[in-house]
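Complex shown without one protein chain; remaining protein chains in place.
Chain naming follows the written order as A, B and C, and within any one chain the residues start at number 1.
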Amino acid sequence: MRDDRLKWDAPASDPKVLAQDGLHVTRVRPTRLTLISGVQARRASALPLIGWPDQVTSEQFALCLRRDRILEVGGPDRLPGWDAEAGLAISEMTDGYAMFHLDGDRTLGLLKRGGVARPDQPSPSVVRLMFGMDVLLYCRGASGFGLCVPGPRAETLRSALRAHLSQHGAEI
Amino acid sequence: MQLFPCPFCGDRDEREFHFAAEAGKSRPDTTGAVSDAEWATYLYAQRNDKGPVREVWVHLTCAELFVLERDSVTMAVLRATPLRQDPA
Amino acid sequence: MTGRRIEAGGLIDRAARLNFSFDGRNYTGHPGDTLASALLANGVRILGRSFKYHRPRGPWGAWFDDPNAMMNVRLGRDELPNCPATTTALVNGMSARAVNAWPSAAHDIKGGLDLFHRWLGAGFYYKTFMWPNWHLFEPSIRKMAGLGALEMSGIEGHVTDRVDDVCDLLVVGGGAAGLSAARAAAEAGQGVLLVEDHPELGGGLYRRGTPVDGQPPVAWVAEQRHAIEAAGGRILTGTTAYGVYDHGLVALSEDRGFAKAPRLWRMRVRRAILAAGATDRPLTFANNDLPGIMAVEAGLEFLGRHGVLVGQKIALASNTSFGDLAAERLEAAGATVRRYDPTARPLQGIGRKGLEAVRHGRYRYDADVLLASAGWTPLVHLWRHAGGKLRWSDALSAFLPGDPPEGMAAVGAANGTFDLDHAVEEAGCVATGTPLPQPRTRYHIAPHWPEPGGEGRQWIDFQHDVTLKDVEQAARENYTSVEHLKRYTTLGMASDQGKTSNMAGLAAMAAIQGRPIPEVGTTTFRPPFVPVPMELYHGTNRGQQFHPLKRLALEPQHRAAGAALGEYGGWLRPAWYGENPMTQAIRDEALMARQTVGVLDASPLGKIEVMGPDAEAFVNFIYYNTIRTLKPGRIRYGLMLTEGGVVYDDGVIARVAADHFVISCSSSHVDGVTALLESWRQDGNDPDRIFVHDCTAHWATITVTGPEARRVMRALDLPVQDVPHMSFCDAIFAGRPLRIARVSFTGDTSYEMSVPTGSALALWQAVKEAAEGRGGGPIGVEALSVLRAEKGYIMVGKDTDGETMPHDLGFTGPREKKKAAFVGDRSLHTATANASDRRQLVGLAVEEGAPALPTGAHIVTGGERPASQGYVTSSYDSPILGRPIAMALIAGGHARLGEEVTIWHMDETRSATITAACAFDRQGARLDA
Partner (left out) sequence: MTSTYSAFSILREGLRGGRGWRQAWRSPDPKPAYDVILIGAGGHGLATAYYLAKRHGLRNVAVLDKGWLGGGNTGRNTTVIRSNYFYPESVALYDLSVRLYEGLSKELNYNVMFSQRGMLVMAHSEHEMEMAARHTNAMRLNGADAELLEADGVRKRAPLLNFSPQARYPIHGAVWQGRAGTGRHDAVAWGYARAADRLGVDILQNCEVTDLIVEAGRVTGVETTRGRIRAGVVGAAAAGHSSVIAGMAGQRLPLHSYALQAFVSEPLKPVIDTVAFSPAYGTYFSQSDKGGLVIGGGLDRVPSYGQRGNLPMQEAVLSGLIEMAPMLGKVKLLRHWAGIVDVTPDSSPLIGPAGIEGLYINCGWGTGGFKAIPAGGYLFAHLLAEGRHHEISRPFDPDRFAAGRLIDEGAAWGIAH
């Protein structure tokens, strides 16, 4: 049995993931993430419902994941389980996603290394395949993006971004 | 790299999708008697048409199952409809 | 000396000098040169040798249309094989060597092979080398074949930058037509991307040197570039569109310098205009492969782009109206030019290692260069990639773009519009959707094709040494379809992929058979348009980014605790801890868990919630086992099957409430089980009454197992009294929810504690400390594998294979009794499923003192020819039992307990006794100790 601890970089703990001219990636920790599914899920939250490329303007919003599923970010505390009255399935996912903020003029250039995500191609949902993994990608302001991956993928995303910048950073 | 339409999310990279099955198959009621042949037909027999096909696909990223009509020769995408509305 | 640099002209920078070497001799050139142009400027004629006969060769073309001048090129520490000298931009310090030649292209010791050519014709190897067998001959043939040698080291930083992008209109080709189209479209408000494969825009303009719109080429090109960019268009030079794929995806390779990986643009385009131009095709005549014979356009290209006059006494043989212009240009540059009409009488090249003279009919003329053209061939490759049709034009003697593929148009020379002004006009019209003027052309061609039965050796494919005689022989042997011709003679399979040879090959076959050329057809045009480094498909999809692993929230703690990390089911997990050798460490951990307590990071275990009014019926259908009867607060072990009845996953399911379940599947199957649940939910069930949340990532799970587990829990002040085996309770830990499940994968009392990953560190530290206080500590996955094997607990995929059904594992109840339908149910009742010789899971015991059985050893029948009856799936030394244990899948095994069987491994046999799979604590007394 091999010991692969050297083969895989130890996970970084610094929330400032990357910083280069015109490009910043930071890890942020939302107060609460709640997964809500149901026939009426997209109408179940009082928070603004965010698809692509809707702009997130505050700390509280709901990302549209599917036809019948949203992810509340910074929403109210909800009792997990099946809410029979509202017809909603509710799970807390606060610790389930790693959330990154990407800011700067060159961010779109970096995202083009991960897949196609064009603001002029709208989509009701924010889920997509980027950098080879399932992510949630949404817009924050003019040149800012939010990028979420399941926690176990955080290190992969971080190292993917780092690899692109270290190899081709000057040309992105 | 093909572009497939998710009925909910819209056009996406083909790698976000997975071919599930040919459309129009229904599972025999296994609480009753099902012959070996019937079961094998359900499990294994395929139309495998050359040309226009109707298939069930999954948009992996949003987990939507839908019926995709496309041409298996030209790769032209003809129509995508959510499975739940599929009349067949 | 034949070629030389002229005083002025071209796009080179005469002020700067670049040093380089070829075949060991030093030369100089200028920025803007290719290896080929610089060598020609230095008077070098022989730049390579052909593949089969090692014939001396100079360049035929001046760009990707040259199959002859292939070189291994080294720059500093980096060497690339098979670089075409005509497309390799000269860099100071380059050292080039002709491939397939030794010691040099000029003096190649294998040149003598040419003497045997009459025995080495098309497909000779299919007819011989059969006796005694092929292997006798193969090694020496292999050594002879191949072009460049590959240096066995990688290039540092050779990493492709892959960019996904879209554009409204892609214009392929930055010549007059492409520039005009791009400008017109950009000024009409379209989002334009123009790509040109040369480092400079301008395409064929430098060859002619004629003014465009009254401006010299350089000025006109600069103005177009400015206008395109001013209108918002993008331009990429040094960029080749090399493939068109489904749904408008065009792959672009952007050159970033020698030995640097090109950038890959995966460009999704709404519309594309093909303005790729056309190439000269070779004239087929005797000795048409001699160094010094090259394409008319190549001669002009070297002159116009690189300031190199390729010869002093130039013979020019062209069957098109462009010959006049070419002669004028060359004469103006200082050469004497003599024109020949190749259609009038047969042409022949004379010379041994290069052209010395031309024979035309009965007349011989001295010449150092012969520029030849049999007409222009539009570059329609991308058109064909995209599915466009071709049509034959008698007027132009060429295949032209016919019925267009969706979203693509062709303009300029690529469309058979060879005259410059017409091309410019056509490009503007097509770009803006303006009606086209009536087609007209000044270009004139007198068709001239290979003439079967002709004298001498006439080359069709230069690199592969395919001659007209080879084509005639192929026809005689009935290899007449285009693909047979290509494969039998290897015509068109050289590194230029037929760009120079296909038309002549087709025409030769047509002439032999007396059929029109379009009836013979064309071979398939396949990507890549030009050879591209395979790195283009790799990029950052390497190392840790290639099949990346999922990472544990507690990985820093495991590293700090000295864990060896290994890959398990897509996760990086602690294999064992500490500095001891692996075997010792695993043994110590397994023993510790049996004697006191072990702590395991079990976070990858699935936590998939199924909720909704139909959740109960749904999970009852998904599982082999009956779940309907499970009470809230309780947990049940269960198997999931495929519809084929094969065990897909095992795990436990907990019922939280009437309409709420949590499925804890095995860690490698979380994504698969989630997908499977979604698929059944939406296909065959009411998706509005069942919802599936994969919450695995939110939770970290820490398992405490062993005789001291209960005391560890008490020390942490966690509720253990009301958690009987196979049940769970909810609690609070550090202000966050904690779920404690009593399930065991070791056979000892175990608690699986799940907290949100943010609280994992606190829980881990508390549990570890409490365990260490009782002589226990963390254990890795390897020790767990031993512990579970002692109990006969399976790992799906290791102790089961693609045939294993639940009753093979001893789980017979639901198959016989479960009334409700479930996934895979009917498959459990076929003749095969009912067979008595199915491979069933059992244990194996070895004689006292014997070593452990090798995993993968087979159980065999006795006798002369042993046959497999199954194999060992898991085998370990059990520290607690002090003897080896093993599990195996054995035909009819359940009925054979106590039987002594033969174990076979790599031709050696030993014996073992079939036992129950469980080897430790068969009564299960320790579960609740």
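The definition used in the following text is that a contact is a pair of C-beta atoms (placed from the backbone, for glycine too) under 8 Å apart; a residue touches a chain by one contact, two chains touch by 3 or more.
Just so it is clear, the structure is predicted and the values come from calculations on it, not from any experiment.
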Query: Shown chains touched by the missing chain?
result: A, B, C
- request: Using the definition of touch stated at the top, determine which of C:165, C:688, C:803 or C:921 touches the missing chain.
  value: C:803
Query: Which of C:26, C:434, C:583 or C:868 sits in contact with the chain that's absent?
result: C:868
Statement: Sole touch to the unshown chain from C:608, C:652, C:833 or C:901: residue C:833
- line: Cross-chain touch to the chain not pictured, restricted to C:590, C:857 or C:914, is C:857
Message: Tell me which stretches of chain A touch the chain missing from the display.
response: 1-2, 6-7
- request: Considering the whole complex rather than only what is displayed, give the residues of chain C touching the chain that is not shown.
  value: 51, 80-82, 118-119, 121, 124-131, 133-135, 138, 141-143, 145-155, 158, 245-246, 249, 251, 259, 261, 266, 469, 473, 476-479, 481, 483-484, 487-488, 490, 495, 497, 524, 526-528, 531-539, 541-544, 546-547, 567, 644-646, 797-798, 801-803, 827, 830-833, 854-858, 860, 866-868, 871-872, 904-907
Touch residues of chain B, complete complex, unshown partner: 1-2, 14-15, 18-19, 36-37, 39-41, 43-51, 53, 55, 72-75
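The definition used in the following text is that only the chains that are shown with their structure count from here on.
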- prompt: If you average the CA atoms of chain B and of chain C, how many Å lie between those two points?
  reply: 27
- prompt: For chain C, which residues are shared contacts with two or more other chains?
  reply: 268, 687
- prompt: Which residues of chain B are in contact with two or more other chains?
  reply: 60, 63-64
- request: Sort out for me which residues of chain C touch chain A in the complex.
  value: 157, 159, 161-166, 263, 268, 540-541, 544-545, 548-553, 555-556, 559, 563-567, 571-572, 575-576, 582, 604, 609, 611-613, 615, 656-657, 659-660, 687-688, 691, 693, 695-699, 737, 756-759, 782
Query: Can you name the residues of chain A that touch chain B in the complex?
result: 65-67, 115-116, 121-125, 127-129, 134
- prompt: Along chain A, where are the residues that touch chain C in the complex?
  reply: 1-5, 7-11, 13, 35, 37-39, 68-69, 81-82, 84, 89, 91-97, 112-116, 118, 121, 132-133, 150-156, 159-160, 163-164, 167-168, 171
